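The block underneath contains the structure these notes are about, expressed in structure tokens.
In this view, the complex is presented without one of its protein chains, the others remaining in place.
Right after this comes chain A.
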Amino acid sequence: MTKEKTWQHLRELAPTKQQQNNMLREIRLSKKATSWKISAVSLLFIAVLTILALSFLQTPLDIATTTDEAKEIAKIYVRDNDKQDRFLAKASCLYVVAQKCYKNQDVLLQFQQAMATAKSPPPMSLVLKQDVLIVYTDGTQEQWKVAGRYMTNIHTQQVIQLEQPVSSLLFVFRDQMQLLLGYGFLFLSHFILWITKHKVPHIKRRAFAANVEHMIANGVMLLLFAILLATVYFLTATLHAFWIYGAFIIYSTMQVYYRKKAGEPRIYILACALNQLCIGLAFTILFFVY
């Protein structure tokens, strides 16, 4: 037998008719079974992120309705605002940009003690640069304008002088565990990608996008989100977490969708979803938990 005939013999290998029919039958069955299904990974991912977003958007129901004479500060919202005639701070921890929300008990106690021991300064003109909205445990609120150590109540016009500037009293010191947890999730997101790349080496070059279509979609999405967030900020002078989470959820879902569409390995799609989830959790802990 010649060498070419030997190669030809190898080329003529084919599955039997029965094997072909079996395969085709299974493929048809899989079509019927999967035509309505949503991937379990996508479903889990969307469900977790939705719950996460909703848990931040809900209004607390346990606001005190009775007046307590020994009331304590529950939260402080501080917002940069040069406009003397307008008070812009809002009673919500979900305004991420230009406003800070303080819930740390040590900070609140320190601030309350400083206000209790504040002096009454002689009349003077002040350039008030910050809004401070104080919410007490009984639900009552106080609106103050601040300039360094001086605070002016915008309703009673009362002026008090603290021993230290407001900014130093509200200096953000976070719980070490929260910081560790936040940076832990960031590390975990990198670790997941690293271990997945190690496990499935051929996806190393596809970290940002699975294919050209995905890359274009990512570019367009990032541009649109940047325009959207900038527009919302310029229109409302602040940025609510809803917009950030909304953009992030859409972006994360699209990552999973495009990678599935491109036929990426299931393990990498799962890693991609977990990576986005870790980034979302890290952002939540580092930016919302003071």
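As a convention for this text, a residue touches a chain if its C-beta (ideal position, glycine included) is under 8 Å from a C-beta of that chain, and two chains touch if they have at least 3 such contacts; residues count from 1.
Just so it is clear, contacts and distances are computed from a predicted model.
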Report task. Could you check which of "ABC transporter permease", "PNPLA domain-containing protein", "AMP-binding protein" or "RNA polymerase sigma factor" matches the UniProt name for the chain that's left out? Result -> "RNA polymerase sigma factor"
Query raised in the report: Of A:Leu13, A:Ala116, A:Val212 or A:Leu235, which residue touches the hidden chain?
Result: A:Leu13
Report task. Can you list, in ascending order, the chain A residues touching the missing chain? Result -> 1, 3, 6-7, 9-11, 13-16, 19-20, 22-24, 26-28, 30-31, 34, 199-200, 202, 261-263, 265
